[in-house]
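What you see is the complex with one protein chain gone and the rest in place.
Now for chain A:
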Amino acid sequence: MSPSVRLQEMIRVIRGARTQGEERGVIQRECAAIRAQFRQADNGTRSHNLAKLLYVHMLGYPAHFGQMECVRLIASPRYNEKRVGYLGAMMLLDEKQDASLLITNSIKNDLSHSSQYVQSLALCTLGCMGSAEMCRDLAPEIDRLLRASNSYIKKKAALCAVHIVRKVPELGELFTPASRSLLSEKNHGVLHGAVVLITELCERNPETLEQFRKAVPELVQIMKGLVMSGYSPEHNVAGISDPFLQVRILRLLRILGRNNETASDAVNDLLAQVATNTDSSKTAGSAVLYETVLTVMDIKSESGLRVLAVNILGRFLLNNDRNIRYISMTSLQKIVQTDHNAVQRHRGTIVDCLKDQDASVKRRALELSLALVSAVNIRSLMKELLLFLSSCPPELRAHTTSGIFNAAERYAPSQRWHIDTILHVLTTAGGDVRDETVPNLIQLITTATELHCYTVHKLYRALIADISVQSLVQVACWCIGEYGDLLLRGECEETEPVQVAEDDVLDALETVLQSHMSSPATRGFALTATMKLSTRITHNVDRIRSIVSIYGSCIDVELQQRAVEYNALFKKYDHMRAAVLERMPVIDKSSPGHTNGESAGGSIKEMEPTKRTQEVVLPQEPANQVCDLLDLLGGSGEPPQPSPALSTTMLGPVSSTAGGDLLDLLGGLDVTPVPPSVIVYEKNGVTLKLQTDRQTDTGMTITLTATNSTDREITSLTLQAAVPKSVQLQMKAPSGDVIPAHGLGQVTQTVLLNNPNKVSLKMRVRVCYTSQDFVCQDTVQIDSFPSPAW
């Protein structure tokens, strides 16, 4: 075994290692030697070995095998061994380790040691890593030491008591009497410790807080003494006498004066004095002033004092030192709600700080600027914010954009300005905006009816310039689809109109569709916009038809489904196309809390699940569906009233895709013809109709509707169905089992068929009911199903 080297020698050797591997080798050898030494009897080098181990630990290597050695060294009678042992305990042990309990006894003994330096070691260690049990054990000792005559011990005991109170708050009561008497000490160290202890006690216990309010005059006296005292070489820092103690006292006065008139009054004078007399040319003075300002703003101070405080912060804002500017903005942020006008006066300086090089200062300036936005300054402030956005660091961009949007929403002086601002943000930082921006912007555009022409021209220009920013492209596509006719008309009052041909517009949309930069959602937007244009342009409908049919075999399922359905719209439902693709009415701004929740009425409940799935698939076309379904149920010819629940359904799940263009559309649309339904059973006045809601290659959803034209109601209606073997059948709960008489109501039941093997679908339905006290039971066979509603 190599003889152990001295600590400094070892450090030199480790530092001399040229590679990480070499270092590891040296350290492994040393640790082995140390471990061996630990196992041996006491040979006078134990403290050196532990010190070596602590160095190795600091480099990041494991050192847990030294824990027991720490315990042993702490118990040693030699001071230097105790010292290193306690240091090791603070570095290697914490309250989670079991070994920490073993030193409790040693600490207890050392707290009563004759030498104050041994006592201080124990106090320091207890105050650093004492666990709750250790604290409980030793608290009476600490209390005793608080009353000792030795200042050196008293100050350490005070901070040790602080640690105990933090770990075991109930023990606070134990220390309250002693801490009160410590306030009359002259020694600054003890005084400081006492103030910290009292602060901790008051923060945790409101009754103690009440008690210590009586100490406010005493504290004011101490503070005055510090401020007015002459030069003291021991405590002087840059012309301030003991700034550490001053700041602590101010903090305690803040806690005592909060929400209390009397205490606040007592300190008003003092605060004014400190605020005016403190020299803030160096950091120490600024620290004291800063604490003073915080105290003034937090207690019930008189208004003159508050104004003084805000002015001090304003002065700080103009300081050359970045730290002080940062501090002042942090404080202004805290008071901007309560003293808004006072802070507004410094708006100019704050906005200038947006241009500072330092990232921390920029961040603070941004937060403060956003808090200062008001209806009065919105235009000028927004200019600055937009300028900031173009050059701001990437980590701040998301925050900036959402802040700008909030501000614009609350204080926009005009709709055009609002739209312009949002477009500006999207062009500059479109990648960092939140998802709701797209639907919000679309909703905003639809409400600004006079600006449709202007908006679509602007967006078209933006689109042909750059298609990489997804949010902007989505909004642009939506607008072009919706207002394409305004674009093609080529005239606009508000802005220079773009002279485009239909081909150009379709080119632009196709570029978006084909670009690899476009996200799937964006391509969905583009496809739907292309489709919408088929009713707004005159010449190139064939081109649109071909685009749509190409995407019918797209790999993306969403796009494929859309394309297939649009294709069907061209082929089979061409007569409906114009109505389906009509201009959207104005969208209501509804809160995001309403999603597909409540159904508007019992009879629609059945329709909800199928309708909802349809909505998610075809966000652009729901008007038609909803209209049809309601038509079926209502049985009347006029457009049904939009129900609020229905109208708010869509914002939730489809926000990232269609965004906002759903709800409340039933107003202006034509009533489209009822989808075909087949009567499968008619007997005894009971009619059973079958309607196909959805049909795919591997399944379908049908709805069976039973009506009653007799004079008396039909009761106990049950429907049962049977299907070929490979087909799976699921019958949803019926809406009821009683059919009112005279056709005044009906019972519906949805049936889901899953046909994975694609056999020809047949279904046998058994109808059971009680009519005029007769129980009837019939079976019908259904061989062919009507084509789906859409």
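To be clear about the criterion, a contact is a pair of C-beta atoms (placed from the backbone, for glycine too) under 8 Å apart; a residue touches a chain by one contact, two chains touch by 3 or more; residues count from 1.
To be clear about the criterion, contacts and distances are computed from a predicted model.
A chain of this complex does not appear here, and its UniProt-recorded name among "Myotubularin-related protein 9", "DNA replication licensing factor MCM4", "WD repeat and FYVE domain containing 1" or "Serine/threonine protein phosphatase 2A regulatory subunit" is "WD repeat and FYVE domain containing 1". Shown as candidates are A:26, A:75 or A:128; the residue that touches the absent chain is A:128. Screening A:70, A:111, A:196 or A:492 for touch with the missing chain picks out A:196. In the complete complex, the residue from A:204, A:224, A:251 or A:424 that touches the missing chain is A:251.
Across the entire complex, the residue among A:160, A:350, A:526 or A:587 in touch with the chain not shown is A:160.
Among A:188, A:346 or A:418, the one in contact with the hidden chain is A:188. Counting over the whole complex, chain A has residues 6-9, 11-12, 15, 44, 51, 54-55, 58-60, 78-80, 83-84, 87, 90, 94-96, 115, 117, 123-124, 127-129, 152, 155-156, 159-160, 162-163, 166, 188-189, 192-193, 196, 233-235, 237-238, 242-245, 247-248, 251, 282-284, 286-287, 290-291, 321-327, 357-361, 363 touching the chain that is not drawn.
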